[in-house]
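For this depiction, one protein chain was excluded, whereas all remaining protein chains were kept in their positions.
All chains are identified by letter, namely A and B, in their written order; residue positions are counted from 1 within each chain.
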Amino acid sequence: MRIAAALLALLSLAAGPAGAAEEETLNQFLVQQVGAPAGRPLAGAELEKRTSEVASLVRCPVCQGSSIDESPSTMAQNMKRQTHELLAKGYGEEQIIRYFELAYGEFIREKPKSDGINLMLWALPVLVVLGGGLGIALSLRSGKRPEAPASAGKAPGRDELPESPELAKAVLKVRELAYGWPGGVSPKTSSPERS
Amino acid sequence: MNKTVLAIGLGITVPLIVILALGFGKDPNRIDSPLVGREAPPFELTPVGGGSPIALASLKGKPVVLNFWATWCVPCQTEHGMLQQAAKSMGNHIQFVGVVYDDEDARIQDFLRRHGSGYPALVDKGGKAAIAYGVYGVPETFFIDPRGKIVAKYEGPLSAEILTGYVQQLMEAK
Partner (left out) sequence: MISTLGKALILASVVAATAGAFGGIAAGRSGSASARRWTWRLAYLFAFLMLAANALMEYALIAKDFSISYAAQVGSRGVPGWVAAVSLWSSLDGSILFWGAILGLFIALVAWFNRDNPAPSLPYAIGTMMAVGVFFAFLIAGPADPFKPVFPAPPDGPGPNPLLQNHLLMVIHPPMLYAGYVGMVAPFGLAVGGLLAGSLGRDLLKPLRTWLLVTWGFLTVGIVLGGWWAYEVLGWGGYWAWDPVENASLLPWLTATAALHSLLLVERRGILKGWTLTLILATFLLTILGTFMTRSGVFNSVHSFSQSDIGPTFLTFLAMALLFSIGLLSARIGVMKADADLHGGSSRESAFLVNNLLLVTLTLTVLLGTVFPLVVEAVRGTRISVGEPYFNRMAVPLGVALTFLMGIGPALPWGTAGLRELGRAAISGIPGALVFAAVGLVNGSRNAWLLVALAAGGFAVQVTLQQALAPAFARWRAGGENPFKALASQLSQGSRRMGSYVIHLGVLIILVAVAASSTLRQSSEKTLRQGESGTVGPYQFTFLGTSAVDEVNRRVEMVRFALSKDGVVFAEANPKMNHYFAMREPVGTPEVYSLPSGDIYLSVMSVDQESGVVGLRAFWNPMVSWIWGGAGIAVLGAMLALWPSRRRSAALAAEAKSAAAPAIAAGEAAP
């Protein structure tokens, strides 16, 4: 029965709206809510593509978490169909989303508005990347400094061995264990392989 | 004690815990209608079985109880009888209007024949009126004052007590 109803609705879409008066009332209401169509009327393949794009920005009110583009529920299908009609009439993406928002609330927006507290959402990740990048750059730089007075002799370089032969043997053994280098000697010196 | 670690750790986790704790007791699926307090979206819909369309504008001057329903919805059946009676007794002061959502004419007519019909049942093909009213599911009922402003919205089946409460609110809003 639901299916038949959906089909009827589909057919009525093809055959034109149920009544001119109904259509007129709705048009007036739309203009009052979101203003006159802001774009140009779409048709054909472009209309289909935009319908899917705009619908993916509108959250389905009755299903959990999916957009009206994806959801098979009747409500989502109706809303997607209306999106299709509105795009064909020349309404813009923001106007259509705004129309649904006025009825259902801000919750309908899959992509949150970028104002007020929502700015946090966009700004924080950028700040983390910038701050972290700066931190890494600084720690690399500061790590370089103590390396400069190498003559101080406290930190052996990566391929140097300690002077004490016993300790040197232990280090070589450790390198062999840790990296699988035969004899603890980096194959880098003998072959082009790294690490 | 590393104060930086402590500060960063608490700075991230304390707000998180507070936010999560505040989330309790709220149904994540329930959202208040943004329409309450605003002008009711106009509609012009054809009654079931045909006839001239009825517009919300033509009902101005009388408070309106606008009920979205469908024959396939069980809670709608339970409230139907009560609404018929209420329409009969309060009909002089209040206009009851039903909008049938996602349904077929034949089924609606059959339903109304069996359960009675005391007020208009309008057909919302394509669900555009339901979308304009931000309807999630049926039954949902809107209470509209004589100037066309939505005073309240109720989700779920109405009982006589709940209906009376809202109707009083409507009459006071006058």
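By definition in this document, a contact is a pair of C-beta atoms (placed from the backbone, for glycine too) under 8 Å apart; a residue touches a chain by one contact, two chains touch by 3 or more.
Owing to the predicted nature of the structure, the values given are computational and were not obtained by experimental measurement.
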item: Residue, one of B:16, B:36 or B:57, that touches the chain absent here; value: B:16
item: Hidden partner chain, residues of chain A it touches; value: 2-4, 6-7, 10, 52, 56-57, 59, 63-67, 70-73, 77, 105-113, 116-118, 120-121, 124-125, 128-129, 132-133, 136-137, 139-140, 143-144, 146-147, 155, 158-159, 167, 169-171, 173-178, 180, 188, 191-195
item: In chain B, positions touching the absent partner; value: 1-3, 5-6, 9-10, 13, 16-24, 26, 28-29, 31, 72
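The rule is simple: only the chains that are shown with their structure count from here on.
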item: Geometric centre distance via CA averages, chain B-chain A, whole Å; value: 35
item: Parts of chain A lying in touch with chain B, wherever the complex brings them together; value: 1-2, 4-6, 8-9, 12-13, 18-19, 21-22, 24-26, 28-29, 61-62, 64, 74-75, 78-79, 81-82, 100-105, 107
item: List of chain B residues in touch with chain A within their complex; value: 29, 31-35, 41-46, 53, 55, 57, 72, 102-104, 107, 125-128, 130-134, 136-137
